[in-house]
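Heads up, one of the protein chains got dropped from this complex, but the rest are sitting where they should.
Labels run A, B and C following the written order; every chain starts at residue 1.
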Amino acid sequence: MKPKVVQYLDKGEFPLGEGEALSLYRAMRRARFFDEKALTLQRQGRLGVYAPFMGQEAAQVGLALALGEGDFVVPSYRESAMLLARGLPIHTLLLYWRAHPAGWRFPEGVRAVNPYIPIATQIPQAVGLALAGGYLGEGWVVATSIGDGGTSEGDFHEGLNFAAVFRAPVIFLVQNNGYAISVPRAKQMRVDYIARRAEGYGMPGVVVDGNDAVAVYIEAKKAVERARKGEGPTLLEALTYRLAPHTTSDDPSRYRTREEEEAWRAKDPLLRFRRALEERGLWDEEQEGELLAQLEEEFARELALADSVPEPQPEEIVEHVYAEMGPDQRRAWEALRQGKHVEEVW
Amino acid sequence: MKPKVVQYLDKGEFPLGEGEALSLYRAMRRARFFDEKALTLQRQGRLGVYAPFMGQEAAQVGLALALGEGDFVVPSYRESAMLLARGLPIHTLLLYWRAHPAGWRFPEGVRAVNPYIPIATQIPQAVGLALAGGYLGEGWVVATSIGDGGTSEGDFHEGLNFAAVFRAPVIFLVQNNGYAISVPRAKQMRVDYIARRAEGYGMPGVVVDGNDAVAVYIEAKKAVERARKGEGPTLLEALTYRLAPHTTSDDPSRYRTREEEEAWRAKDPLLRFRRALEERGLWDEEQEGELLAQLEEEFARELALADSVPEPQPEEIVEHVYAEMGPDQRRAWEALRQGKHVEEVW
Amino acid sequence: MVAEKARVLNMVQAINEALDLALDRDKRVLVFGEDVGRLGGVFRVTEGLQAKHGEARVFDTPLAESGILGLAIGLAMGGMRPVAEIQFAGFLYPALDQILSHLGRWRHRSRGRVGLPVVVRAPYGGGVHTPEQHADSPEALLAHAPGVKVVIPSSPERAKGLLLAAIEGEDPVFFLEAIKLYRGSRAEVPEGYYTLPLGRARVVREGSAATLIGYGGMVEVMLEAAEVAAKEGVEVMVVDLETLVPLDEDTLLEAVRETGRAVVVYEAMRTGGFGAEIAARIAEGAIDYLQAPVVRVAGYDAPYPPFSAIEHHYRPSAKRVLAALRRVLTH
Partner (left out) sequence: MVAEKARVLNMVQAINEALDLALDRDKRVLVFGEDVGRLGGVFRVTEGLQAKHGEARVFDTPLAESGILGLAIGLAMGGMRPVAEIQFAGFLYPALDQILSHLGRWRHRSRGRVGLPVVVRAPYGGGVHTPEQHADSPEALLAHAPGVKVVIPSSPERAKGLLLAAIEGEDPVFFLEAIKLYRGSRAEVPEGYYTLPLGRARVVREGSAATLIGYGGMVEVMLEAAEVAAKEGVEVMVVDLETLVPLDEDTLLEAVRETGRAVVVYEAMRTGGFGAEIAARIAEGAIDYLQAPVVRVAGYDAPYPPFSAIEHHYRPSAKRVLAALRRVLTH
């Protein structure tokens, strides 16, 4: 039985209020703006290795905005759009991608944890975080995200099973962009949709057109509602495509065709959503211009803020290993603080 | 959609030839005989910790006999019945459970590898072994076995996905005996049948009455045939129950009721199969008596053989770490061989 | 710090009592793992806890160690104080990714925002004819994981106080329990709640001829060797490290400087074992005092043998410690 792919935009359906719709568009546009700026900064040597999300804004922002204030996101490295939509300040995110320690400490109040690099490890952790909210009577929902590639890892399986067994309020978003770096879906798995795995855990599995912001948002809302009502986790698969390289170190021309890229570019989630808004008279060129001007200004301000953060000090290397510094860290810290290495001060 | 549970005996169906049926029964009876003897020996202090399989003979033997000569089994610790059915000599198996190194070296020609202790680790290895047969042009099929509990491990997931992706000729037998030591199925997963997971990998999932030897055998045969034809892996779930403790160190009265045990005892796969044979005039009391006498004699002979193997020597500890002994092993070996420890001969 | 009354308990009972007290004291404490609920654990360490504290706070997990560690990490992130049991230390291996990549790194990678007060208990070590792969001693792997602490108690009363301190603390702690001591070690254990500080090594026997250094299940072996040596008129010092990370280097070096001779005892495979770290610290910090080679008595460079008739040759014995002692004394 083929799962159906939930779709709104192409069917001309648009069950969103104006406010909701505009928030969604603005957040997506802001994310895309960040992504473009980040790629430019990276080329200028003003960011480190960067993982763009271009093309996946609907999936990331759609989910983020479906959450409530007290809810958490547990992102992987590609979820900058999700983090922005959750309120992570741009300058923090820039510092993160600049490999500056100040970008690693997310401000209190931002209900998002640091992005995960080792693939799939976030999945069982998201379950624990979700259950903690229940124990503490705060009942937060957790949304976590993984790629198609990541679903092959053991932790994906263990985490989904734990979530089902403990009825954890978690939404597992799979951004199925068709590739794990260079490896296409068909070499990663022998199924068309990853959501087919949901039934095996005893949870709902939903496939959405991941480039349809309305579809992601609506289905994410439903999943959040189920989670909040104590009905347990949902596996939400968003079919999408990354329009940029895997990271700024990657060269996608080695493993995918220009035709494929172009075909997906035509389905750019931002343009599709904007078109729908425009058709409904909710958005126009002028508003777009204003928004871009605002974004430009905001970004300049935030970039300046990031630039103003002093360079990290060597001793920061050994800080925050334990709650209280152990003797080995202490010795190193004292040395590094004096501008020396531990070998110089025995 | 609820998977159907494949069943023959209770429906009065019996699509087996006489020779096949009798081989199956004899092998099951022989396994049960071993299990009972082993439990007795263990109580007498003549075996180490032992993991009985009583109640799961149909699943284990049914699969083993469905394989061809060149095929392999990759068992877990509970698969003594499977190993016996695959031709592992009784005395080797006794030595294994006696924790004697001679029980760890399976004779050449026995197409079975040593049982796995760390749960689920056998699953991806079975896939590799299966693919090796293809590369070498020998085309063997691999049958591997895991418990319901083991399906929660990441390796189960990774292995099944690899098998599907590479279309490996593997049969994954899940002996779903309802418990992972003390933890009942409902606390391990939120699905009724583990075979529901098969679809998520793109492979057939079959649920059989695991106490129905005919059902296991027939479905295993089909799976082996598919594998041999290059149609890839099958997940075969056998619903069963262990009638004995988890191991000889376990006390099942702590976690399950006598009623439950009794209910399953009534479904003893050996008795059910024997009844079916008797009803068809294929077996009687006399034949059973003869078989038992043979088994008694065989076991006595094999036990004597096991007893005749000399005690292991201390230096065996450091043998077979590498193909050629490294300097660290060599030093220890020389010392131990002289009846000393390495500290005494620096 | 120490309560008034004491009774003789074995290690299983002492740890059970500590868990019970921790569950009583702090609602954020949770105890979970494979078979820890109804069964009370395969060693009965959690016996009675589910009945007393309820299924929400003491519960069985599916059979998945990486999941268990991930769950613990997430719970701690969210403000809970998970105490996870891994059924045998050798089954920590599937969870090593969660441990090496995350458990000890979150505080560092979040620059102090997300500390993880997780305690992971696991029985370890040999000497009691466990099945294959049930007698591993992986403490060196954990000690090389950044940001985690490693504690290995050597007696019931130490176990109780150290475990309570671990649960109270703000950092992830591995708490390895020698299977051999579970029922093999009995001692007076104070009643009630008390903690013993992590990060301090203890001199458990004084002596000036040489220093024996070890932890966990090896402490009784070292003491037995010291006893035998004493009968021959040789008094050796015995140091119980108790906490491997953070290591109490001061006490360790002081103890070696006093005698000038060191024997390091551990039951893991010799190469790359934690005894190497101890020897290395001595070779750096006490070199001017050393009058003999630093000798390690350890498991051989092979898997712990599942062959019960010969496994006792692998695990260090008093006899082997005495042989090493003879070597450092006659050097």
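Please note the rule applied: a residue touches a chain if its C-beta (ideal position, glycine included) is under 8 Å from a C-beta of that chain, and two chains touch if they have at least 3 such contacts.
This one's a predicted model, so the numbers in the text were calculated from it and none came from an experiment.
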item: Where the missing chain makes contact, among the chains that are shown; value: A, B, C
item: Option touching the unshown chain, where A:61, A:113, A:189 or A:270 are the choices; value: A:189
item: Residue touching the undisplayed chain, where the options are C:86, C:245 or C:321; value: C:245
item: Touch with the omitted chain, as defined above, among C:28, C:53 or C:108; value: C:108
item: Chain A residues touching the omitted chain (full complex); value: 48-49, 77, 98-101, 104, 117-119, 149-150, 152-155, 180-183, 187-189, 247, 249, 254-255, 311-314, 316-318, 321, 326, 328-329, 332, 336, 341-344, 346
item: For chain B, residues in touch with the removed chain; value: 101-102, 104-106, 108, 113-114, 117-118, 121, 123-133, 135-136, 154-155, 158-159, 161-162, 165, 319-323, 326-328
item: Chain not shown, touching residues in chain C; value: 66, 90, 93-94, 96-97, 100-101, 104-105, 108-109, 132-133, 136, 138, 140-141, 143-144, 146-147, 245, 247, 268-269, 271-277, 279-280, 282-285, 287, 290, 292-296, 301-303, 306
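The definition used in the following text is that only the chains that are shown with their structure count from here on.
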item: Centroid distance [mean C-alpha coordinates] between chain C and chain A, Å; value: 39
item: Distance between the centres, which are taken as Cα means, of chain C and chain B, whole angstrom; value: 35
item: Centroid spacing, where centroids are CA-atom means, of chain A and chain B in whole angstrom; value: 44
item: Numbers and ranges of chain B residues touching at least 2 other chains; value: 152-155, 187-189
item: Chain C, residues touching no fewer than two other chains; value: 62, 64, 66-67, 94
